[in-house]
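As you look at this complex, bear in mind that one protein chain is not there, while each of the others sits in place.
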Amino acid sequence: MLPKQHRWVKLLGIAMLVGLLLAPALQAQAASEVKIGLVVPLTGKLAPFGQSSLAACEIAADFINKAGGVKGLGGAKVVLLPVDSGSDPTSAGSATQRLLSREKVAAVIGCFASSLSLAASEVTERSRVPFLTMSFTDKLTERGFKYLFQVVPKATDIGAGQVIQAVDIGKKTGNPVKRIAILYEDTAYGSSQADGLADEAKKMGLEVALKEGYPAGITDVTSIVQKLRMANADIVFPVSYFTDAVLIIRSMRQAGLKTPIFGGAAGYVIQEFREALGDQVEGILSINTSNYDHYGELGEAYRNKVKKFMPHEAFEHAVCLYAAVAGMDEAKSADPEKLGPAIHKIHMTTMPAAGLPGGGVKFDQTGLNTLAHPITAQWQKGEMVSVWPASYAKGEAYWPK
Amino acid sequence: MTNLLQAIFNGMLTGGVYAVVSVGLSLVFGIVDVVNFAQPEFLMMGMFVAYFMVLMSGLDPILLSPLVFLVVFVFGAIVQKVLIERVLNAPLVAQIFLTVAVAMVMTSAAQLLFGADFRSSPTFYTTIAVHVGPFQFSLPQILAFVVSGSMAAILWAFMEWTDVGRAIRATAQNRTAAVLVGVNPYRMYVLAFAIGTGLAGAAGAVILPYSYVFPTIGHDWGLIMFTVVVLGGLGSVPGALVAGLVIGVIQSLTSVYLPTQLQNLVVFIVFLLTLAYRPAGLLGR
Partner (left out) sequence: MYARLNSHPFKIVRWALLALLLILPPLIFENRGYYLRISPLVLMFAGLGGAWNIIGGFANQVSLGHAAFFGAGAYTSTLLFKFTGISPWVGMMAAGGVAGILSLVIAVPTFRLRGHYFALGTIAFAEILRVLFLYFKGITEGPVGLCVPFVGHSIWVFQFHGNVGYYLTALALLCLTFFVAYRVKMGRLGYQLRALSSSHEAAEVVGVDTYRAKLWASILSSVLTGAWGTFYAQYLCFIDPDTVFGFWTFSVKIAMVVILGGLGTIWGPLVGALILIPLDEWTNVVFTGNLAAVSRLIYGGLLIGLILWQPRGLLYWLSQVVERRRQNEIRMASTKMEASHE
C-alpha cells in the first residue's frame, strides 16, 4: 500500500475508536429526570391525531412537573421525547427501535393508530419496555404481552357497543333498527371494530345489509355510497379516520342519502371533522372511548392552548402518561423492566383517569383496562355531547333526521 | 339495471379525467420516447398550484385551470430541458430512474413546502348532484369531465391543424425526416413534455372541487395512468382517450359489484393482460 493511503486508514481507525469511546459518555443523563417516549404520527394523513396527542401530553407533563414531578422517584421531572411514527407500521417500528437504542426511556406511549401500535409494541415488548396505548384493535392484548397496556376497551367491544347503543337510542326515540350497513377503513382499527359490529348485530338478530371495507387513503367514494344506497339500511356505521369520514359524509349528502350515521370514533369525533363539514355534522352520532365534556382541568387547559376541544386520543394518551407515572410511584423506579409489573398493580380512580367512562384505570393480565367501556356522543349545535349510557351522559340523544 | 347504468355513467365521468391525465403521458412517450414516471406528481403539482391560486384569488379552480396549465407547462419544460434531455441517449435504467427520482423529489418537496395534511377546496357546487331521471351525477365530476373533454379537443385540434402540432407529430413519426424539413427535434421534445405535464396539472385543477390534495396523491393515480396509456397504446393520443373511458368504467363496475378493496385489482389484471397479449394497445402505433 502507498504510504499516503496508510496514513488515511490509520487516521480513520483512530477517529472511529475515539468516537466509540466518547459515545457512552455523551449519553449520560441528568439523574433527576425521567424520559418517556411518545411515538405518534406527526406527519402524514394521521398527523392531526398525533399532533393533538403531543399537545395533550405536553400539558400533562407540565401539570405533573408543576405538582412536584414523579413522587416515587423523589420528584424527578418528566421529560417527554416525541418521535414521529410516520403513517405506516414499518416506520412506526423503526422509529420506536431508534428511540429505544438511542435513549434510556422508562416507557413508550403511542401510536394512536392500531396498526402502528401493533408494530411499535412488538419492538417494546422484545426490549421489555412498557408500551401504553389508546389504540384498541383486539390483537394488541391477545399476544400474551406483559409490557403492553391499553387504557380503552377492545375494538370488538366498541363495535358491539355501537350496535347495542344505536338500537337502544332507536328504541327510546321510536326508531326501530332492523337493517344496518357497515363501512370501514380496512386497517387494524377499522376491520376489528367492523367485525365486532357485525357479530353483535347478528347476535341481536339484525340484518347486516352491507359490510364494506375500503382501502385506507381512498379518494373516491362514489361507488361505496352507491352500494350504501342499494343496501337501504336503517342506520349506517362508518368506521373511518378523518379524510375518508369527510368524503363519505359529503358524498352521502350529495347523493341525497339521509340514512342516520353512527360513526366509529377516530375521524368522526374531532374538531377538524366539524370544521370540514360545518352544519352537516348536526345529529351525527358516534361511539367513543371518552368525551371532552368529562375532561376537567386537562380539557380546559387543552382548549385554552390549542383553541380546539380536546379529542379523545389526546386525553387518553395523557392518561397513559399518568398511568406510567403512577407505575413509577408504585415501583419507586424508572427501570422499564420493573415498571412493567408495577403498572399491572396500579388502580387509578382520580382525575384525570376518572374522566374515562368507568371512572378509572386498572389493567388485567393481558394489559386491558377492565374498568373502561365505550360511550356514545352526538354532535349537537357544533359540540359533541355525551348521550349514553346514562351514567356518563350529559345530554339527551335524538334520532338524526 | 339502474344501478348498472349508474355505475357505467360514473365510470365514464372519472374515465374522462383519467383520459386527459394519461394523454400527456402517452404524448411524451410517443414523441420523446421516455416513460415519465413522475406524471402522477405533475397532477399533484397542478392540484397544489390550483389550491393556492384558489386561496389567493377566491376564484373557482376550474376557471383557473388554464393558468394552472401554464404554470405546470413551464415547470415541465424546465424539467425536460435541464434533466430529461441529458438522458435521451443514456441506458434505459438511467431514463427510468431519472423520472422516478424526479417523482421522489417532487413528492418530498411538496411535503416540505405544504406539509402532509390533506387539504380540500370545496366549492359551492361540491356537494351538488344533478338528477336525471333515476340517476344522479355529481356536479363537480360532470364539470371535470366536460373540461377534460374540452382540453382533449383543444389538444387534438392543436395537433391536427397547427403547424407546431404537425411538427411535433412529424418528429414522432420520423425524427430524421423531420430534421430534414427543418424541425428542431429538441424544441419539439420540450413542447411535447411541457404539454403532457401541463395537461396533467390542469386535470389536477379540475378535480380539486371533489378531491383531496396531499403530497402523495400521485401514488393512487400512478398505476391507473400507466394502465390507460398502455391499453390505449403508448404514443396514441386517441387511444389514451378511449382507454381512459374504458378503464374508468371497468373500475367503477368493479367497485360496485366487487368488494371495494379489489377495485383496482381488475384494472391491474387488465394491464398485465394487455402487456402480455397486446402490448401495442388498442390503438397502438
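Chains: A and B, in written order; residue numbering restarts at 1 for each.
Everything below uses one rule, namely that contacts are C-beta pairs under 8 Å (C-beta built on N, C-alpha and C of every residue); 3 or more make two chains touch, one makes a residue touch a chain.
It should be emphasised that the depicted structure is a prediction, and the values quoted were computed from it without experimental measurement.
Chemist: Which residue, A:C57, A:V70 or A:V83, contacts the hidden chain when the whole complex is considered?
Modeler: A:V83
Chemist: For the chain that's not shown, point to the residue among B:L4, B:I78 or B:A109 touching it.
Modeler: B:A109
Chemist: Would you mind spotting which of A:I36, A:A61, A:V78 or A:L118 touches the chain that isn't drawn?
Modeler: Spelled out, the listed residue whose C-beta touches the missing chain is A:L118.
Chemist: If the hidden chain were put back, which of A:M134, A:A216 or A:L356 would touch it?
Modeler: Residue touching the chain left out of view: A:A216.
Chemist: With the missing chain put back, one of A:S101, A:N304 or A:Q365 would touch it. Which one?
Modeler: Per the contact definition at the top, the residue touching the missing chain is A:S101.
Chemist: With the missing chain put back, which residues of chain A would touch it? List them for me.
Modeler: 2, 20, 42-43, 82-84, 86, 88-90, 93-95, 97-98, 101-102, 114-115, 118-119, 122-123, 125-127, 137, 139, 143-145, 186-188, 191-192, 215-216
Chemist: On chain B, what residues meet the omitted chain?
Modeler: 29, 35, 83, 86-87, 90-94, 96-98, 100-105, 107-109, 111-112, 115-116, 215, 219, 223, 226-227, 230, 234, 259, 261-262, 264-265, 268-269, 271-273, 275-277, 279
FYI, only the chains that are shown with their structure count from here on.
Chemist: Taking each chain's centre as the mean of its CA atoms, how far is chain A from chain B in angstrom?
Modeler: 38
Chemist: Name, in rising order, each residue of chain A that touches chain B in their complex.
Modeler: 43-45, 47-48, 87, 186, 212-215, 217-220, 222-224, 226-227, 230, 242-243, 246-247, 250-251, 253-256, 276
Chemist: Going by the contact rule set out above, which residues of chain B touch chain A in the complex?
Modeler: It is residues 3, 6-7, 10, 14, 111, 115-118, 120, 122, 126-129, 136, 138, 141, 211-212, 214, 217, 220, 252, 255-256, 259-261, 263 of chain B that touch chain A.
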